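Here the complex is missing a single protein chain, while all its other protein chains stay put.
Naming follows writing order (A, B, C and D), and every chain is counted from residue 1.
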Amino acid sequence: MLPQLIRRLGLMIFTVWGAVSLTFVILRLAPGDQATVQLGPDATAADVSALREELGLDRPMLVQYLDYLGSAITGDFGESYRFRDSATAVILDRFPATVLLAGTATALALTIGLLLGVLAGRAPGGLTDRAISGITLVMQAIPSFWSGIMLILLMALTLRLLPSAGSGDLRHLVLPAITLAIPFTALVARITRSSVAEVTAEPYIMTARSKGLSERLVLSRHALRNSVIPVVTIVSLHIGTLMGGAVIVEQVFAWEGVGSLLVGAVGNRDYAIVQGTTVLLAIVVVTMNLLADVLNARLDPRIRAGVTS
Amino acid sequence: MTTMGLVQNPAPPTPLVPARTRRATVRRVVAAVPIIIFGLYVVAAIIGPLLIDYSPVGGELDDRLLAPGSVLSDGSTALFGTDALGRDLFGQVVYGARTSVFIGTLVVLISALAGITVGTVAGYRGGKTDLVASRIIDVLLAFPGILLAIVIAGVFDRSLAIVVIALSVTNWIGFARLSRSMAMTLRERDWVKSATVMGVRRRRILARHILPFIAGPTFALATTEFAGAILAEASLSFLGLGLPSASVSWGQTIAAGKEYLASAWWISAIPGIALALLVICVGFTGDRLTRYFGRKQ
Amino acid sequence: MTAAAGLRITDLTVTYPGPRAGGLVGRRTPITAVDAVSLEVAPDETLALVGESGSGKSTIARAVVGLVAASAGSIDFDGASLLNLRPRDQWARRNIAMIFQDPRSALNPRLSAAASIGEAWEAHPDVAPEGVRRDQRRRRAAVVDLLAQVGLDPDVAGKRPTALSGGQCQRVSIARALALSPKLLICDEAVSALDVSVQAQVLQLLVGVREARSLSMLFITHDLGVVRQVADRVAVMRRGELVESADVHTLFTAPQHDYTQELLAAAVDLDVRS
Amino acid sequence: DDDTSDSGGEAGGGEIAVAGQFPTESIDPNGPLAIDGGTRVASIQLYSPLLETIGPGEFDPRAAESWEINDTATEFTFTLRAGITFSDGSPITGHDVAASFERTVASDSPFSANFVDVSVAATDTTVTFTTAAPDPALPAKLTGLMITPAGATEDSYLDTPVTSGPFQVESFTPGGDLVMVPNEHYWGDQPQVDQLTIRSIPEVAARVTALETGELDVIWGISDDQVTQLGGNTEVEVVSAVGSAVTTMWMNASTPALEKAEVRRALWQAVDFEKKIDALYPESGEPADSVLAPTVFGYAPQEPVVYDPDAARQALIDAGFDFDTTLRFHFSQAQFRQWVDSVVADLAAIGVHAEALEKEQAVYTEDLLALNWDINIQQVGTLGLDASYNLGRLYTCAAERTGYCNPELDEMLRRAGTSVDPAEREAAYAEATELIWTEAVGMYPMFVKNLFATRTSVSGFEPDGEGLPRFDTVSVDE
Partner (left out) sequence: MNDTLRVRDLTILLPGPRGMADVVDGVSFDMVEGRTTGLIGESGSGKSLTAMALVGLIPETGVVSGQVLLGEENLLEAGRARIRQVRGTEISVVFQDPSTALNPTMTIGDQVGEILRGRRVSRGQARVRAAELLDHVGIPDAAARVGAYPHEFSGGMRQRAMIALALAGRPRFILADEPTTALDVTVQARILALLGRLRDEDHLSMLLVSHDLRVMSHVADDLVVMYAGRVCERGGARAVLNRPLHPYTDALVRSVPSVHVRSAIADPLPGSPANPFDRPAGCPFNPRCPRAEDRCRTEVPALREIAPGRLSACHLAEELT
């Protein structure tokens, strides 16, 4: 077991390295560098080149890259010029808020999505199925920022039920979590639907029926567990989509997570923050994928045994 | 007659036949609706701008924020109302359709082309090629959703090309994954093996025995990605990272109208509905295609 | 010609990467599917390859046509080695044709029967009948001729596999295999998927073709009754190894190896008129 | 009153929450983000300057009791109030002021560009600034210098720094909420509220909603349309404050198409700014009659440019303008979009092609400095409310900012910048302003007021001289 885990970890590290390098490259390709942005239109050319030197931006690209990589390994993404603090500290400060938001949204999406998906997949082509298909399509078709603002206007302004924006107690969490969960719920529901539909066509479901089990038992004991396996895999692949959605939702609701931090940092060319955030989010995605694999191994004895299915 | 077990109890078959065909016709018509609507969008995108005269800079400030159906100062009627600069929203929606459909199409074309090429070759050849491709895909998959698009669109100068590139950078992965896995299964099909055994050249095998089968599901995926690209463009516009201001797109209009949701809802809502409707229609079509090609597998 | 005419397999060993051992992503433990097997198929001879499921029969066939790489041993045909051919040298194998088990999936569902058959000629213009690559009429005539040889009507030429029955599909596959006039025909369970009544049709056709063209045949099957009908010699495999090989009569009347005996004992005949 | 649950207990106290559009990423008043929107608003509440501007060329003492300027305007000595202390109770000395000044100069912020070749010396009660060249505008520039302890470093500002203003920090998350309570050691009047929270809500719809629901008490960064929308709400009041910002649209005189002043004037004439202001900025805009805002020292009103498209077109034809050229109209902030689009439309109406180019911030800056544009739009403010920051810095030939170069103008600006006599300076700036106006170095269509919306429960809200929100006089009744 150990060597496999090490291999898997090696793959993770490779992936994160790739993510780190890609961000580096993109930011270096971008027009204008940190020095010009930092000093603004009032700076003289001498000031700019002095700052460039100070930041090490005048060194050869490869040197900068290796240097950056070297410190990235130790968790150091440099200092944010705006926050005057280590980027890692700034990001980690904001991270719990994003975890809370994304976690709540995931929990919501999984509960409702699985329910809808099972209802639809139980009788593919039926009325329920088509109704749920329609609903989920609509849920996926509405941009998050739009549904977010609409929810604010409805729940906060018109009904005065919930606070509109900002962080704080749990009531602040409700609207952003719902907004973020809407498309994700639809996704989970759609994947679950097709998975359940596929599994219920498997011969072993017929076997279960031939034992005289009730449909409910057939579904809960035989179909569900097997349907969840592909759902876990695909949903884990979409964790990234969720995190991307979080960026926008945080912006709408002034949720102080890494998403809104990133948007600000991109605008201000705060390289350290941009790089650190992307890498952190990449690590989250990769870790979630690993967790999903572990979960699947728990759910499916064949995966545990290494039988490729 | 009885029904048993799992049988749902449909009425006796014989008298049903005419009703069944009628219902089938109705169903076929209903099923065609999304495609027809989608077609209308495409037509609007292509010829709309030729019919409707709209200038993105031609606002009359006296006509700001007029509700749908209002009469403008020049005597014409603004079917969908006007925006904060007094520009006719109907024209904006039609012109925006062109941009959005264009961006969606371009993103899908680029991503599909790149994705299918990489995926098919990797899946078919396997070995090192596949390893390299899979690792690249892994790396890109680690980037959350539109994050990469935000970074790219955020740090480069605004232009249509940048938006298209930013969206394509992650979009092609879906195509690559799909075609890779399909190529891997197809590779094991006996007809591919027969061709290999007969000494048919690799390129020809790809073209004749593999790609045609990837085409269908890819097309189904393309519809979803098309919708996704349009939505993503809207999200970028919302963050202020979208197209240059001179271009008209739904995303821009929706984002511009978000300030007026409480007062002039139509600015955001109408292109929003246009967008959602298109995405839904495309989604329906995609679902049908997916199911169709899924069944054919 | 030389003494080495026909197919000669010496100490062939084939390993597959195998499933990942344990855990989430383990190292792959290689599976030795074929272990030091030596076989010969003389010209005009039919060798039947039998054995339990997973014993490596198909793997040998695949190795001969280059679908899998051998890890050790040699495969020669008419004195020339078939190992390590580059993809573009595949024409060297044009003397060997293969017929697969599933009649439908062996044909590209998007191509008409004529297109499937004609593909062989496009890949090997040097050995194609004259003019078939450019002249549509000649091409059609050649296809119809081949179809006739496998007992199919000319109108089958324009049909796709979905419009054909299983037996017809298998005949088209055979026609395609014959298009390059091979010397060796490998049939991997070529009749197993067919209904009994259709199985007899295809068997009869194969035997007829073999006689008419004096083909060698490597015939893989699990039906000992069929073996008895078509084979000259039989090779019995078990778990990647060759356990016994003998001519048909000897093997069926005096099996040497325990496994062969078990196999024969398990194979019942129709309990009728006896 | 965050949400609605917790109301201030003590009489006259209460808590208020306010929000703007930009996050407060730093509360270091002398750091690189010193003039960042969020940081400035925070600094005003947290720190004391030596002096503050109360009108063009008029100052009020704050931490300084008095100051003296020598005859050549090269030496400025400030005497601090006696017995003033920081929030931790330690005394504020001249050394603290000097250290603050030095940190500002070293910070590489745009603010530090104000203090080239200025040296500082201090005693416990005084601080003396010496400039290499005469700089009569120095007191104005020093209004932005906030006093922090001598021992302060960047790290001091990460959570709860020692402050010198009416408030002190209760808690601070960079980019998140800044919670303040009254500074009990403050030398001036104690703030009325018990707690002040500044947060940022980037989405304007969310911000306005939060004000309407009472989650926030004061918001800013709202557009005129929002004001219209809020008009129906009796619980909300709109306050506007004159700042120093002027909507400035330079026309690049170094490009051949815009070389002639007649052409530039004609273009100005071709745009119906009055209508634009009426329609787009009824609340925050006011037609401008000068390059500088009336609050600024050096302001001199000019003859307004009257909208006359026909005359404009004729003038262009007379000047031999090539109607085939496309003018690159360059901007970077989304807030200018509507404005730019409608200007482009007006120009199009007289046959002049202008192309709106919205640029990414870094690209915009680069192009701006490289004079890689034909028309440009910015809101130009005047830090310290002295024309030297604006005219003196941006309009000289050496600055190469506007594309316009005129030795005569250089001379006027030099005089205005070095003269010790305020009257003479004022006259020189008036002369320069007239030249800039008539030569149409740019179009100067609008003075920009800052808009604030407050709940009616809030009283005593009054923005400071530069139009920034101040909360030390605010009180709230539940």
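FYI, contacts are C-beta pairs under 8 Å (C-beta built on N, C-alpha and C of every residue); 3 or more make two chains touch, one makes a residue touch a chain.
Given the structure is predicted, the values throughout are model-derived calculations rather than measurements.
Enquirer: Which of these touches the unseen chain: C:5, C:31, C:127 or C:264?
Expert: Checking each option in C:5, C:31, C:127 or C:264, the one touching the absent chain turns out to be C:264.
Enquirer: For chain A, enumerate the residues touching the unshown chain of the complex.
Expert: 123, 202-204, 206-214, 221-222, 225-226, 229, 299-302, 305, 307, 309
Enquirer: Can you list, in ascending order, the chain C residues touching the missing chain?
Expert: Contacting residues on chain C, toward the hidden partner: 52-53, 165-168, 195-201, 203-204, 207, 222-226, 228-230, 248-249, 252, 262-273.
Heads up, the rule we're going with is that only the chains that are shown with their structure count from here on.
Enquirer: Smallest number of touch links from chain A to reach chain B?
Expert: Tracing touching chains, the least step count from chain A to chain B comes to 1.
Enquirer: What chains, if any, are shared contacts of chain A and chain C?
Expert: Chains in contact with chain A as well as chain C: B.
Enquirer: Please state whether B-C or A-D has more C-beta contact pairs across its interface.
Expert: Output for the comparison: A-D.
Enquirer: Hey, which chain is the most central one here, using CA centres?
Expert: A
Enquirer: How far is the middle of chain C from the middle of chain D, if each middle is the mean of its Cα atoms, in Å?
Expert: Result: the chain centres lie 86 Å from each other.
Enquirer: Compute the distance, rounded to whole Å, between the mean C-alpha positions of chain A and chain D.
Expert: Chain A and chain D have C-alpha centres separated by 39 Å.
Enquirer: Chain B to chain D: how many Å between their CA centres?
Expert: Roughly 45 Å, centre to centre.
Enquirer: At which residue positions does chain A touch at least two other chains?
Expert: If we look for residues of chain A contacting two or more partner chains, we find 11, 30-31, 149, 153, 157, 251, 267, 269.
Enquirer: Counting only residues that touch at least two other chains, what does the list for chain D look like?
Expert: If we look for residues of chain D contacting two or more partner chains, we find 203, 205, 209, 360, 362-363.
Enquirer: Give the list of chain D residues in touch with chain B in this complex.
Expert: Answer in residue numbers: 203-205, 208-209, 223, 225-226, 228-229, 275-276, 278-280, 334, 337-338, 340-342, 344-345, 348, 355-360, 362-363.
Enquirer: Flag every residue of chain A that touches chain D in the complex, lowest number first.
Expert: 30-33, 36-43, 47, 51, 81-85, 90, 93-94, 149, 152-153, 156-157, 160, 163-169, 171, 251-254, 256, 260-261, 264, 267, 269
Enquirer: Give the list of chain A residues in touch with chain B in this complex.
Expert: Those in contact with chain B are residues 11, 14-16, 18-19, 22-23, 26-27, 29-31, 133, 137-138, 140-146, 149-150, 153, 157, 209, 237, 239-248, 251, 262-263, 266-267, 269, 274, 278, 281-282, 284-286.
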